[in-house]
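Have a look at the structure that comes next, please.
The complex appears here minus one protein chain, its other protein chains still in place.
== chain A ==
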Amino acid sequence: MNRLRDLLPGRSGWFWLGLFAITWALSHYSWDIYKALDARWIVKYPSAYLLKAETSISAFMQWLVEDATFGLFTFRDVTRFIAALIEYPYDFVRDLLIDGFSVGLGSDAVKIAPSLSWIAVIVTLGAMGHYARDWKLAALVGGCFLYLAVFGQWDSAMVTLASVLIAVPIGAVGGLLLGILAYRVPLFEAMLRPVLDLMQTVPVFAYLVPILFLFGFGPVAALVATIIYAMPPMVRVTTVALHGVPSEIRDVGVMVGCTRRQLMWKVIVPSAAPTLMVGVNQVIMLTLNMVIIASMIGAGGLGFDVLGALRRLDIGGGIEAGLAIVVMAIALDRLSQAFATRTADLHAIDADQNLVRRHPWTSVVLLVAVSTFLLAQVSPAFQTYPQSATISTGTFWSDFMTYINVNFFDTFEAVKTAFLTYLLLPIKRFFTGIPWAWGILVMTIIGWRIGGISLALLTGILTALVAAVGLWDKAMTTVYLCGVSVLVASVIGIPLGILAAQNDMANRIVGSLIDTLQTLPSFVYLIPVVMLFRVGDFSAMIAVVLYAMAPAVRYAAHGIRNIDPQLIEAGLVSGCTPRQVLWRIKLPMAVPELLLGLNQTIMLALSMLVITALVGTRDLGQEVYIALTKANSGQGIVAGLAVAFIAICADRILSASARRARRNLGLE
């Protein structure tokens, strides 16, 4: 009897079940209801009431780009000025790393000094590795960059590194300043939060065209787009880190008589530094994520190589360039993490020693740079890694793909058909059938049930806006595709995370797998996926799952690891089997973390939408992409905002339920 009661849902369970049943029925019979009542508005938002957002946004953008003026100068002059400010350091870094310094423009340019040699760059990075931690890290970082040289990716990699070296400091410092302002002025924080949400969730393609107009065509526009995308986590981490500084430290600062500025820069920011470095790390990762899109608007580098190789169906070439991005990401990630945890120098600098002794690494780097420059006059191999010594695995990958394709296609086809019939298509029919009016109502009810009246208003209004701009069908296709992908990603990712939390070896393997998947540009695997699964929703789903799985794994592992060991001890003492410990203690206690992981998975899935448009889905991502190809900035921004609204609804609902879960578990 008791067992039976366990299986029955509780009161709130009945509520959700009922809501789902009604939604399902309405979705299933919406067409019949429309026919029976002869009310077409049920399935289609009446066009007479459509918001004309598209045209007004287009007009506004045109005004902003062409006519907006502050009297003496136009808005565009301001953005062009900013572009010039970014361009100088960028050109310098690029000349230093790869192009060499030259005078003159275009093909009239005359070289006056060469760039750093490949050896000097590797030694510099190795030196930074040793400075930040130890010889092991130095070897790893040096090895990663040596890999780039050996596999013939050096030139493109340096172009990419140049944009990283410019985008990351701007993103990090900008994020830090905004974060500090938000920390000081709560009102500013409240205003900033929705802006950050939009920056992270509106697909880059949506605002690409206006950016090109405002910042000019070329690497700078790409850098600006990258910074917009990569900065928000830094702002968020900054506010969290500053709030996390213990009040004792602040009090000490006040007691010793710090001014407001001194308190911030000499006391609070330094003590928050380790957490701040986590933000910097995120900025680096997101910057590298943008490499492909940035290359479409003139950034060049590895992203361009990936795109070009895949256009030729040179899968091997694509994989090599893609892996080069991964390798670079790993090197920069480890380096920045080492800086984050670096403890201050143990031995004080001895002022009596000579300059070389005091700065051993700087001296070595300078020495190597100068000597390779001199040696390069004798043998060019010291300046540029010799072409003949590069290795290519290109044909291996292509042959491998052919083998898989010829021998296993039928198996893949069967798996895919099963997935389509039993999972994708039913879910698609469910979501696309929901009448828009009921959809708005449901979102309001869910918001009210989980977060009270203010959340209800937010979700209701945002959903209504999506319907009112006439994107309901496309939005539902988006929700379906993301929903399925998030489901699959969680089913695979959460067990992986649990495994990683309980086993060190598994943790290491899963960790590097996840790192690779997140930094490998999805284009690289999208083309092989299309070869095996054809164009369609299934291929899109695979791409989204591969990319969005990471947070599901990470948060699951984190949630399980952070459970109070006393609770587990208590469970073991009362005679739980390991299985019971997992199901009755660990998983329920990890629910808040799992929900946060789910939240992040949804965000990443939505950010992959534009990529899935490239394999022919018919969702909001496609809408954004079409707008880009037609240079219709209004259409792009409207569709981009619709994506952002979905993301914001999901984010608010899930964070509210995570808070509730934490309260119910007594963690707050």
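The rule is simple: contacts are C-beta pairs under 8 Å (C-beta built on N, C-alpha and C of every residue); 3 or more make two chains touch, one makes a residue touch a chain; residues count from 1.
One rule holds in what follows: contacts and distances are computed from a predicted model.
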Protein name as given in UniProt for the chain not displayed, "Formate hydrogenlyase", "LysR family transcriptional regulator", "Glycine betaine/proline transport system substrate-binding protein" or "Heme exporter protein C": "Glycine betaine/proline transport system substrate-binding protein"
From A:Ile57, A:Ala157, A:Ile297 or A:Val643, residue that would touch the chain that is not displayed: A:Ile297
Among A:Leu26, A:Met199 or A:Leu628, the residue in touch with the chain that has been omitted: A:Leu628
Of A:Ala113, A:Val252, A:Leu313 or A:Val491, the one touching the omitted chain in the full complex: A:Leu313
Absent-chain interface as seen on chain A, which is shown: 99, 105-109, 155, 159, 208-209, 212-213, 216-219, 295-301, 304, 307-308, 310-313, 402, 405-406, 409, 413, 417, 420, 523, 526-528, 530-532, 534-536, 612-618, 622, 625-626, 628-631
